[in-house]
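Heads up, one of the protein chains got dropped from this complex, but the rest are sitting where they should.
Take a look at chain A:
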Amino acid sequence: MRVDRLLAPLSGLVVLAALLLGLEWAVEAGLIRRALMPAPSTIALRLWDLLASGDAMAPMMQTLRLVFTGFAIGSAIGIAAGLAMGWWPSVFRLLEPLVELVRPIPKSALVPPLMLFLGIGFAMKVTSVALVVTFPVLVNTLQGVRGVDRVMLDAARTHGWPARHTLLHLVLPAALPLVLAGMRISLGLAMVLAVLSEMLAGEGGLGFLILDMQRSFRVRDMYAWLVILAVLGLALNWLFILAERRALHWQRR
């Protein structure tokens, strides 16, 4: 089993290497136009230059800061609203129609109006990321709160727990698996909106660079930045899953 689990990704990595080599060969043999797809080795060299010179650092940090801030704000709003809506029926009745009205609006379509109000700076981008993050977190939190075992709630009441204590120490932990599942979905969406708003604002960040390099036909740079973005996405996703496992360690199946 142990060996098998080590071998499984290994055979996959071999296939990946084979694909890259095949691509390299196809470019060298002239099957793919170099102007569209430079050889992977030259992209790797460019990538190395960007990383070694430290030029990659600033755009990376810019995009990461955007994703983190937007994700944190959106998650906080989503969790708070979801908890309140799940806990107090009056809050649910008040906010549910509004949530259902705003939820189907494609958040990416909100970037242009946000640019009109907030300009092309950090405020606009963070708002668009936070908006897209909020709703999956909210809906999942609500579902999680509703799924809390009634018997446990009754037990808390029997023990005379105040509402605040019950919310923090019973409802929130019980809803956590669903809350985190919502946040995992939102993390991917946050990356999408971060890249999109950077592309539309044209003011730095990985998304802007990828589009800008394409428009100025610096194809090797474009692919290098794309690789950086992909690795960043992969790393964030992986980190989140690790954190999720740690937070839910009691939920071993």
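Simple rule for what comes next: a contact is a pair of C-beta atoms (placed from the backbone, for glycine too) under 8 Å apart; a residue touches a chain by one contact, two chains touch by 3 or more; residues count from 1.
Just so we're on the same page, contacts and distances are computed from a predicted model.
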| item | value |
| --- | --- |
| Hidden subunit of the complex - UniProt protein name among "RNA polymerase sigma factor", "Glycine cleavage system H protein", "ABC transporter permease subunit" or "FAS1-like dehydratase domain-containing protein" | "ABC transporter permease subunit" |
| Touching residue (missing chain; options A:G54, A:P112 or A:G160) | A:P112 |
| Full-complex contact with the absent chain, from A:E28, A:D55, A:E96 or A:D154 | A:E96 |
| Per the touch definition above, residue among A:L19, A:M57 or A:A163 touching the missing chain | A:L19 |
| Chain A, residues in touch with the chain not shown (by the definition above) | 8-9, 11-13, 15-16, 19, 35-37, 90, 93-98, 101, 104-113, 115-117, 188, 191-192, 194-196, 199-200, 206-207, 210-211, 213-215, 219, 222-223, 226, 229-230, 233-234, 236-237 |
